[in-house]
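Only a single protein chain was left out; the remaining protein chains are all shown in position.
Chain lettering (A, B and C) follows the sequence in which the chains are written, and residue indices restart at 1 in each chain.
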């Protein structure tokens, strides 16, 4: 059964230096507040996993929390590049960042394998591309029935997966609706999981398009209203497109980023 | 886009002698009326596929429509055996029935592979059992990353899959709720598909727990109110448990079955 | 004290094996009766998982099939059949797999496929595997419940539908099976558990009023009896009331 904790306690309890950590949420319901709490608690050496690293990953990388990134598309959606990510890859600032790069289909299937207790997944993927040449996590596999060659990718089983959802009940059952992305798989693939939610309610009213993660499949639930801002939470608030635009200028140089970071972590200039 | 046809036209159009045909529905929403129409149209030599062949498959087998059955559990749920199935397996009556036997996990994954355009699926399954010794559709496969041995099963891609659903709209978009079983996978794995529905409505109201099969993924929709009886259709009618009980006596001997069959097909005694 | 049948004793004993807060993958029939009895009694936080995709079902009566509407209506979540097997069963998340059997052998292997030595020409064709092979493989442990007779309790099953302990201790580990396999067999006569050294099913408890000879006579192999043979407590009034209410509601 999931425990109900504050975000601070939850991150302190679940996320350790050197962990493999996945924060998922496909444009919708990105667990930004949890990412900020990881920065505040100054975790280091993390292997960060995420299909679509966007500004909260740019922040985690710029803050020096990560030593490796496993991903399939890194950008500021609708705006442009992630400058902290680029700076880390191109200039090792503030620390070197190793990367392991996949396609969305590959990443999604790696989570599926992880959630399914399988060591690998099979897909029609990567054929003819240069991706396989730069990672040892894409290998060929032959169908034992047809002889056809396909791609195999290893399961992702993060130490901790963190997602944001609309609601949980007091027993820790979690309800998510709208675009649910790969969140169920990320939670089920992980050794430990944290779900931040907009609110904790007495009862989860059934809703069209909603999925429920039963309490016994989740480690910790933390109530964090607005925890997905500046991304959005269907039924609660809209995406703050201006914040995504504004991040471009902040992330663009080390100085303005450091000012932002000091403000987040409460360091006086 | 799905075409809207009568059940009779739909079966005439889609189901051919010798086809591999899957009727799915896990206790709930079993497409019984469509099965009866296949009997009426006297199809023969079918390879019938179904995770849980129950009384409608007993009827199809007793009527001589099938030459092979691919399945994982054949019984009259809550009642006992399928006597026509047993008679076909043990005494080749009315025609011999070849069987290809799997577990539920294997069958479900075979549909998943079929729906995914993959030639096979991987699972932790069958280990230590005698199932693999009696079929060539279970083979070992080795994880290219860990060296672990797992089971591979080939994709199921029926010529026709038939399912029953609660509703479709006039464009042929299909809505299913309650226990949805393996119906989505069965439809997506098939070359052609038929969905019988309780009713055709102007608009599909979103409903908790409902899935939608878009019209362009379905070949034919036929309005068949009560088309799942004696199984049930959540929101429409309950399971007719008495009919399942009554089938035991009818199916038990060839004579009473033949009377039932003559009645269904309109043959005078 | 209220009278009770040996079937009622069996269901009550099976129910007691399920601890509160556990998750249980429930086969239909006797296992479902026991699991629902437990949930309505001493284990209100028992999570019932049915292979139809119902996670956390809370039926008010005994389901007649694995896919009764009430299972879906009362579940915490209803997922597809592939999902219940792949995401929920396969990774070993579930504490107990609760199974029935047509034949069970002395190492807890289960047969629900064919009776007779020839698969192609069986004496009796049974329903087949269903979810059982992977339930038996992947749950942390497996409980089996069935009525005891020399027909059902055999030296060696005609067909291994679901793997128990194979030919003895160590076979599961050699095959890489993650779960502990059958740790408890509940019958209308008593309880059996695998011997810690050999994994052979051994009589560890008798139901009240049952004699050892009776159990030995109803077993198709030379049944071993534990040195410290216990006796199952008789069903309590409360247990019988709940069981009978459940049965009545389902009639």
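Note that in this section a residue touches a chain if its C-beta (ideal position, glycine included) is under 8 Å from a C-beta of that chain, and two chains touch if they have at least 3 such contacts.
No experiment lies behind these values; they were computed from the predicted model shown.
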item: Displayed chains contacted by the hidden chain, counting the whole assembly; value: A, B
item: Given A:131, A:187 or A:261, the one touching the chain that is not displayed; value: A:131
item: Hidden partner chain, touching residue among A:59, A:137, A:166 or A:180; value: A:180
item: Positions on subunit A where the hidden chain makes contact; value: 26-28, 51-52, 71-75, 77-78, 81-82, 85-86, 89-90, 101-105, 108-109, 111-112, 123-131, 134, 148-149, 178-182, 184-185, 209, 232, 234, 238-239, 241
item: Touch residues of subunit B, complete complex, unshown partner; value: 1, 112, 115-118, 173, 184-185, 188, 211-217
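The rule is simple: only the chains that are shown with their structure count from here on.
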item: Chain contact topology (line, ring, star, complete or other); value: complete
item: Interchain centroid distance [CA atoms averaged], subunit B/subunit C, Å; value: 28
item: Multi-chain contact residues (two or more partners), subunit B; value: 123-124, 148, 209
item: Two or more partner chains touched - positions in subunit C; value: 86, 90, 138
